[in-house]
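Removed: one protein chain of the complex. Kept in place: all other protein chains.
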Amino acid sequence: MSPPRAGKVVERADVVAHFRDGMRVMFGGFMGVGTPAGLVDALMRSGVGQLTLIGNDTAFPETGVGPLISVGQAARVIVSHIGTNPVTGRKMIAGELDVELIPQGTLAERVRCGGAGLGGVLTPTGVGTVVEAGKSKLVLDGREYLLELPLRADVAILKARKADRAGNLVYERAARNFNPLMAMAADLVIVEADELVDTGDIDPDQVMTPAALVDLIVVAAKE
Amino acid sequence: MSPPRAGKVVERADVVAHFRDGMRVMFGGFMGVGTPAGLVDALMRSGVGQLTLIGNDTAFPETGVGPLISVGQAARVIVSHIGTNPVTGRKMIAGELDVELIPQGTLAERVRCGGAGLGGVLTPTGVGTVVEAGKSKLVLDGREYLLELPLRADVAILKARKADRAGNLVYERAARNFNPLMAMAADLVIVEADELVDTGDIDPDQVMTPAALVDLIVVAAKE
Amino acid sequence: MNAKERIARRIGREFRSGHVVNLGIGLPTLVPRYLPEGIDITLQSENGFLGLGPLVGEPRPGVVNAGGQPCGLISGAAFFDSAMSFALIRGGHVDITVLGGLQVDEEGSLANWMVPGKMVPGMGGAMDLVTGARKVIVAMEHCTRDGEPRLVERCSLPLTARARVSMVVTELAVFTISHGEFVLQELAPDVAVDELRRKTQARFLVSPDLRAMPL
Partner (left out) sequence: MNAKERIARRIGREFRSGHVVNLGIGLPTLVPRYLPEGIDITLQSENGFLGLGPLVGEPRPGVVNAGGQPCGLISGAAFFDSAMSFALIRGGHVDITVLGGLQVDEEGSLANWMVPGKMVPGMGGAMDLVTGARKVIVAMEHCTRDGEPRLVERCSLPLTARARVSMVVTELAVFTISHGEFVLQELAPDVAVDELRRKTQARFLVSPDLRAMPL
């Protein structure tokens, strides 16, 4: 259930009240492209800590979710890649940040399972590698698979090109990436949209995330 | 790998050469909406028999894949529903047609697994029902799930609103349904499009099935 | 007011604005006609969209409900494929589903998709809906045409899903189900509890807050 439509569009300052210490936060984006900079900023202003960040990568120290890691608000990241952000690596080695690495396709499927009510998925990715550790392995038709389990979060912060007032979303080019999957997999879904349009202005065939999944909409600050 | 782009657009008569007795055929559509009538017709003209039809439902005797069942070309159907086509029921009772019923969401996931290189998926749907028969059951976090396995086909016949010459597809309204999933899960993918446009005429954000998945394109006959 | 209208009207009172609702074929499709004033819900259609509305004007290509019939769209509707449609259903994104029933039992199990030897239409999306929707309401007449009770101790017909029904609304009464027991919450004004017990094979508790079913 989402709040009534009229109430979804809020000021950026209003979302801060939804953040808590220790939350699991899913963030859209790939190297920061498709990550909502304004909502990352809101998380920083909120001052909450001990966050678990779930997304593709930790981008760069100054982009994507990088700043949250730089200032020490994250206790844990669940990502496929940290190589572009040396701060993540340094904090990991210093024992200040727990890093769980997941193959990118497996991360996508685990988030999808979390949003789709599935108990898990069997993937061949990671068989025979360190990714196997602690996981069930099944053999089907002579091929080995790992059982990968669902991932969910308390809140998802997403970036859209366009939102209508009801919450229907359109993403732009490669900024789509994990955003539509995470819209399904979090208890509270907050979107930062570059443009807000009236409900009905987006063709129903072109909606990439339906309004029913979106709880709060913030319009991005003009650059 | 797809044939070179220039070669994808063919006449309806040309697809007949690809049909064989005993093929597994996936068909898009829901009660016939989103089923390519011209490609069903081509299958009928080909005269091939002993087909396994995989799709949502057997529609009505005169629509969707109904005609293929009426004339006896199908030996088996794997669907979620046969209630709207009394011919399916009669042939099933007479022992002329093997019917495998699958919950609709499970059918969608099984086709998706087949196209996505996944070994299977765990779903709570069907637990405690006849759907359990012959399936592995896993308990995770105290909840029971059935392990559902991938489905693939030799050929998929799809219906699109629009195709470009490279094979990028756009579906219309609820005629989308299983079509994009099946485009991933068959060795040969044949599309019937209402309209053919030049490559580049569809905005890359609005493509619903990318060209690389499509082998052959037939333009639908005008009504 | 006939039995079906009575049931549909009562179920309409369960909805809140913002609810995402999937309605089964038959009786459940009557519910939107009886929504209380000011309640704004979104209907999901398992053939792949949110924002189902009544047909207005001419049918449009591909705009059909899950029964294959032409329908309309509300402003802000959105289409998607079948995997997404059932991800929404199974993933708990549908707040309420209302379905017809053949039998409901004390455990909250529902049978509504087949009668062996008679009716084998296939489960379609029903098993996913009953398994995945946050709240499952069964809308059915209290007894069969032959007077057989439909609220039973244990379903004799093949199940659609086990232990997922949370509410049953008939023309005589409203029951909730929790911890393996039917609890009578509301009784129609023209019905006595004794009569209800005769027409109900299942055992049921009477809520200490028993109310009159609003008609």
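So that you can tell them apart, the chains are marked A, B and C in the order they are listed, and the count of residues begins at 1 in each.
Here is the rule we use: contacts are C-beta pairs under 8 Å (C-beta built on N, C-alpha and C of every residue); 3 or more make two chains touch, one makes a residue touch a chain.
These figures come from a predicted structure and were not determined experimentally.
S.K.: Going by the stated contact criterion, tell me the shown chains that border the hidden chain.
M.R.: Within the full complex, the chain not displayed touches A, B.
S.K.: Could you please point out the chain A residues that touch the chain left off the display?
M.R.: Residues of chain A in contact with the hidden chain: 30-34, 56-57, 59, 79-84, 89, 92, 101, 103-109, 111-112, 123-131, 161, 171-181, 208.
S.K.: In the complete complex, which positions of chain B touch the hidden chain?
M.R.: 1-5, 112, 115-118, 164, 166, 168, 184, 199-200, 204-205, 207, 210-213
Convention: only the chains that are shown with their structure count from here on.
S.K.: Express in whole angstrom the distance between the two chain centres, defined as the mean CA positions of chain A and chain C.
M.R.: 34
S.K.: Using CA atom averages as chain centres, what separation in Å is found between chain B and chain C?
M.R.: Once rounded, the distance between the two centres reads 30 Å.
S.K.: Spell out, as numbers or ranges, the residues of chain C touching 2 or more other chains.
M.R.: In chain C, 49, 79-80, 86-87, 89-90, 131-132 touch at least two other chains.
S.K.: Would you pick out the residues of chain B that each touch at least 2 other chains?
M.R.: 109, 123-124, 171-173, 176
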